[in-house]
Structures are given as C-alpha cells and as structure tokens.
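Handing you a structure now.
A protein chain is absent from this complex, but the other protein chains hold their places.
Entry: subunit A
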C-alpha cells in the first residue's frame, strides 16, 4: 500500500499516490480500460469477471511531478449490486464508465455518480468515460448516446469527460492524465490514511520495525 502520500518531495521532484476506483454497469469496459492503461493491452475475449483487481500505474505530469494511481477494479462485484463500502473508502478519484452503444448504461453511470457524491469523500474527482468509441467509428449508427448529451451532463455535474476506446486506446491515457492534473498534489487527500506515513501497523512478517513472529517476549 501507499508508502508515500500526496505531496511528498524528494529534492525537486514531487510524488503523490492516489486511490482510483472504477464504477459503471457490468460489461461497459471498466476492466478493459484499466488493462489498457496499465499494460497497454486489450483482449476481445477476456472473461468479464475475472481480472487483475488491484493495479498501479504512474503518470509523469512533467519532469518533476509523478502521480501514482492505486487502481481498484470492481472484481465483478458490481454485477449483482454487491460492491462493498470498503471499495469506495478513501477513494481520491473515480472513473465512471458507460458504453456509448448502450443507452441504459449512461443512466446507470449517473446513478453511480449520485451515489459517489452522496457517500464518498467530498473532494473526490470523478471522470465520466463513454467507452467503446471504436464501435461507432466503424459504424456510426451504433451510437446510442450523443457525445454532446453526455458532455452536457458531465459539465453540469462537475465531472471530467472523455469518450474512450479500450480497444484502440483512444483517449485512455488522456483520461487518466486529466485526472492526475486535477488531483490536489500538494495537500493530503481528505481523511486518507493511505496518504502520509502509515498510521497503522504493517502485518507483513518482513516489515521493518516489527519483530519476527517467533520472538516471544517472555
């Protein structure tokens, strides 16, 4: 977990780490966006539930500023509305995804945004991503949600907005970079124990500062 928090400085360089969560209806491409961003891969036939559910990726904003995302994918728990509160806890930013070829998926995205605004950190940065852009580039009649409509909603709700394709990678890097730029690099995230020095104890046996489990104090 986060060893260094937002705003830590070494020499002239700045390094900050943030928790990012993905939300949105099942099969809109959340896991695919993460896979594209982190591994620069895309797989047409990946099983939609199983996946890497905890990834990190860093973005260099300029020569001296690095943002590290600790990315939580839903692990499929959104499918039957069974995401746990733990998932949202201390999220600094969220990507809410819909599928631009599925009209109902934007409504679901809006519901998630509402839920986040109600429950998550006040200062959470939310980006709306209309995914599967490649499908309408090939066949424009597949588009179910006009970009202008989604954009208007995003502006009104104060969200970043991109249309993306995890398949062609269009706008994927741009999406995450825009989030990184909007994050408060100089202040620790609100009530975020993951930022700054760890408040708690480290359970890993090799952790420095802890004695081996075999050492009885008796």
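The rule we apply is simple: a residue touches a chain if its C-beta (ideal position, glycine included) is under 8 Å from a C-beta of that chain, and two chains touch if they have at least 3 such contacts; residues count from 1.
Keep in mind that, in the parts below, contacts and distances are computed from a predicted model.
Look at the chain that isn't drawn here: its UniProt entry, checked against "RBR-type E3 ubiquitin transferase", "DNA primase large subunit C-terminal domain-containing protein", "Rab GDP dissociation inhibitor" or "DNA-directed RNA polymerase III subunit RPC3", names it "Rab GDP dissociation inhibitor". Checked against the full complex, the candidates A:13, A:64, A:119 or A:137 give a single residue touching the omitted chain, namely A:119.
Where subunit A meets the omitted chain, the residues involved are 1, 26, 35, 38-39, 47, 49-56, 74-77, 79-82, 84-87, 89, 119, 191, 193-194, 198-201, 203-205, 210-211, 213-218.
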